[in-house]
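Of the protein chains in this complex, one is absent; all others appear in place.
Take a look at subunit A:
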Amino acid sequence: MSMNDMENSTCFHCGDTCKDEAILFAEKNFCCSGCKTVYEILNSSDLSYYYELEESPGISPKFSADKFDFLDNAEIKERLLEFNDDKLQIVSFTIPSIHCSSCIWILENLNKLHGGIKSSQVDFPRKKIRISFLGEDLSLKDLVILLSRVGYEPYISLENFEKEEKTSSPDRQLVYKLGVAGFAFGNIMFLSFPEYFEMNEFWLERFKHVFRWLMFAFSLPVVFYSATDYFVSAYKGLRSGILNIDVPIALGIAVLFLRSTAEIILDIGTGFFDSLSGLLFFLLLGRFFQQKTYSFLSFERDYKSYFPIAVTRLTGDKNHPEEQVPVYKIEKGDRVIIRNEELIPMDCILINGAARIDYSFVTGEAEAVQKKSGDKLFAGGRQQGGIIEVEALKPVQQSYLTELWSDEVFKKDKASEFQNLTNQISRRFTFGVLSIAIIATIFWMFLDPSKAWNVFTAVLIIACPCAIALAAPFTLGNLLRILGKNQFYLKDAGVIEQLDKIDTVVFDKTGTITTSKRDSIYYEGMELSEEELQLLGGSLRASNHPLSRSLYEILKKNQITVPEHFEELTGKGLQTSHHTMNLKLGSEDFVKKNSSFHDTALIEKEHKNTSVHLSFNDSYKGCFNFQNSYREGLSEVFSRLVEKKELIILSGDNSGEKQKLESMLPAGTRMVFNQSPGDKLQFISELQKQGKKVLMVGDGLNDAGALAQSNVGIAISEDINVFSPACDGIMDASRFFQLPDFLELSSRAISVIKWSFVLSLCYNLVGLAFAVSGNLMPVVAAILMPLSSISIVVFTTLATQLLGKKIQR
């Protein structure tokens, strides 16, 4: 019985709990008709295996067909298609809802759903699909609608409109270089092995020249191709007066190669080609390891990812009253239609319709605002409710929101200004090595001049800071993976070092420390009678206003009275009546006007929170207050952070929640309210001028400027698949309570790096002892170098794994 109940409660398709009425179809439960339709489509095309692969893998489809009308526009079509001849067309989409192997299976079997589709291929890590289809049989619009109908709605935004360059080359460069170094390393090791042990063997004497020149040949691509990055970086560093870690590395490589070449030409030894190629192989391996990327996330988003690609323009022509145009084509004075849940792409004036604009993404204000005809609307707002008609005031590129992106903050590269730990140490290291080399050479000049050259080069070779250069990449690369497992995704390894330096943490309020999911609602005023509650319930049920909806959810629905008369006044509220009872529900002005007050204390009360007021028979009763609900563990996060860091709350909202926040958060937390996106950016840069290292935690576009300006910007996201603004890290909202852990972990990682520096210095000292005493054999170098590198890799890996264990508790 209980098993049955369990089964009954979840949707067979999407796994959500079925609410009031589950739809029973083919002995299976569905939460909505959308899910049922997908099941029907898949089942009729023999694709029901979809449900066997994983349990309830589906996504409930939510879309309206006219949303994709713009795909009939020839120009947009041309931009989206990768390939287009008369018959075959190829297109790539990003589909955020791809999440499991069932998704891959169904999307790669699209050709069974429609004959016009030739083939489709999913790139799971990037959540992309590439479809080739016959344009004659299936239009692009129908293809997108087909995808949406089975729950995989492609995400098409303004970003798709501007064809991006294929940016795969820089990643591959490193793979090639690593491949070359590895190839050469392996072969040189084979060739040099005989000479390690057998010094004066007859056959070896005869063939050693061939072996040596072969090694030389293999080392050429290593030095002149694989090592180029180090030479370039060292040169750039020297030119700008910085002794970065690549200077001693480049010096080491150059000396290794020159001395080895000289040795084989003059026939005095085998040279160090084995050490040379091994060194580069390990160094490049470190780089490769550090380069952990989350290809399904993007840290470089701007407004283009959010904006629609096209809007509906009114033509004024009777035959074709509406047309779809790319947003860039919108000019001042154009009349445009915005539908429910659509984003307004430009600044405009409202002409017609009931506008209820949700600016939470742009300004951080929690509640949607009502607008009247003639009011100005800003780009970035989202319409909620019916269709509105607006007149554009400016083209898209010049709107208030898009101009924020022209701020130079978005163009500068944070990483280049940061002096990382490895480079800090390399300065002293390089000086140390050079002075030891020179002193040792001078010493040998007097003792045995023939060995002086040998000693000088040997010191430079053995002191090549391979292990130091490996410590940071492996520690940080490992940590990046550990944090990724904990749903905290960082842009690159450098961010961890920056996190360690943070002394000020700035939080946005709406959406960051509050959740967007649940509002807590409380009633304030005179008690309501049973009859009054029943009428209230009935009136709320009839209303489509979001506030009514959430209020209706929390009311006890024992019995409701359906009002005989119901009137909804846009921007004001509801007016309903049943028998002799008359209910007014809505904004403060609307309800309080013409109302009598039994409790005079209620007249003067100020309401900063979102509130819904009500009166029965023109007698004011009270109001429901909507309060933000704060994230779990907020108080603990703040009280743990406050010990070491300065905490600030920076909100675009009004100060309505100030008292509540003060009661929850530790003393000393500064709060600043009513901040525009530009103010926030300014605020952060003021802090930085005082020498503070700022971590900004935000969520929406309104924080984009602050996130870019701060030393580290972290975006909190309820759903990782939904795009976040440009930032250095994206954190899953459910992990918010672990923020102090993450910060502590970064500091610990920095100590691990410091300890590995000590360890590798020990190796260097041993090596230097050989070098300075003038008897560095190639075999010693060939053992010591990989040994130090490998032990550093092992040490950092174990240490970071240990740190990672702690956090997963």
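Throughout what follows, a residue touches a chain if its C-beta (ideal position, glycine included) is under 8 Å from a C-beta of that chain, and two chains touch if they have at least 3 such contacts; residues count from 1.
Basically, contacts and distances are computed from a predicted model.
Between the names "Cbb3-type cytochrome oxidase assembly protein CcoS", "Transporter substrate-binding protein", "Putative ABC transport system permease protein" or "Carbon-monoxide dehydrogenase large subunit", the one given in UniProt for the chain missing from this structure view is "Cbb3-type cytochrome oxidase assembly protein CcoS".
The chain that is not drawn here is touched, among residues A:Glu27, A:Asp46, A:Asp86 or A:Glu564, by A:Asp46.
Touching the missing chain, out of A:Val210, A:Ile554 or A:Ala769, is residue A:Val210. Looking at A:Ile23, A:Ile104 or A:Val642, the residue that reaches the missing chain in the full complex is A:Ile104. Residue-level contact of subunit A with the missing chain is found at 46, 48-49, 52-53, 101, 104-105, 108-109, 121-126, 168, 172, 175-176, 179, 183, 186-187, 190, 203, 206-207, 210, 214.
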